[in-house]
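With one protein chain held back, the other chains of the complex are shown just where they sit.
For subunit A:
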Amino acid sequence: MPAGKATKSDGDREFLSQAGVGELLRGAILKMVEARSDDPIGFLADHFCNLASVTDTGAQEQQLLNRALWHLRLAHHSQRSAFSNNVRVAYDLLNLTTPRGGGVSGSLYTHTLQCLCSEGGVPASTSAPLLRCLHCHNHEAVPYDVFRYGVLTCAVFSDYIRQAQRLYAEVCSPDAGPASRALGLAVLGTLKEALETSQGCDAIRYLEASAKISPYKLAHVMVGGQTQGPGGNMDAKEFENEAAELFIARVKVVS
């Protein structure tokens, strides 16, 4: 037990600086500010848990994957710089599994994407075609750009599917029955047309696409679809798959 008050506080300060506690706490606070989580105590607990992970060889890959996924969950993809930082950290973590660096192994990358999709609430059957475009084999080395693209696409896809589910609820008949097939297809048709606008510079493309999905245009399409479209109903799963197809058709296959 150190004697005297002055020595005690000196001793404390020395102990703290030796342990690097200042850096630890600063890092934790910075991460918390970036993530702005609703549960600060839970967040800090997770953060320190991650830091404390033991790197024993058996569970190393799983540990690193968990830590990488934790980082990827911190910021929404719309928070550009925070998301990019987190992707970089996750990539560097996963890179530790390959002895010489040079890229994340294909299977680990694919596994990361699968986890992201399922955590984002996308059913496996819906995300399967997307993963087929993005996946890599075990013997392939995934560079950072491809990793970032894959991760961003899965994050965006989760949002897209959630939005499609909301859209289906809106398009359903008011008595909570399934949506009419004609209506569902007509509405998705406007999205398809807007996505196919490809001429001209960006500004013109955005203007033209937005004209195709304006409320006015949709009102006309819905009225038209009601009278002229195919008969029968469309359940939520089918609608989701049709919407997913529009997105996945535009995903660049990784090679």
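Basically, contacts are C-beta pairs under 8 Å (C-beta built on N, C-alpha and C of every residue); 3 or more make two chains touch, one makes a residue touch a chain; residues count from 1.
In the analysis below, contacts and distances are computed from a predicted model.
Per the UniProt record, the absent chain's protein name among "X-ray repair cross-complementing protein 5", "Nicolin-1 isoform X2", "Vacuolar protein sorting-associated protein 29" or "Multifunctional methyltransferase subunit TRM112-like protein" is "Nicolin-1 isoform X2". Only one of A:44, A:89 or A:246 touches the chain withheld from this view, namely A:246. Screening A:35, A:90 or A:142 against the full complex identifies A:142 as the residue touching the chain left out.
When the full complex is taken into account, the listed residue touching the unshown chain is A:102, out of A:102, A:121 or A:230. Of the residues in subunit A, those that touch the hidden partner chain are 77, 98-100, 102-103, 105-107, 136-146, 148-149, 152-153, 156-157, 159-160, 163-164, 166-167, 170-174, 183, 187, 190-191, 194-195, 199-200, 204, 208-220, 222-223, 226, 243, 246-247, 250-252, 254-255.
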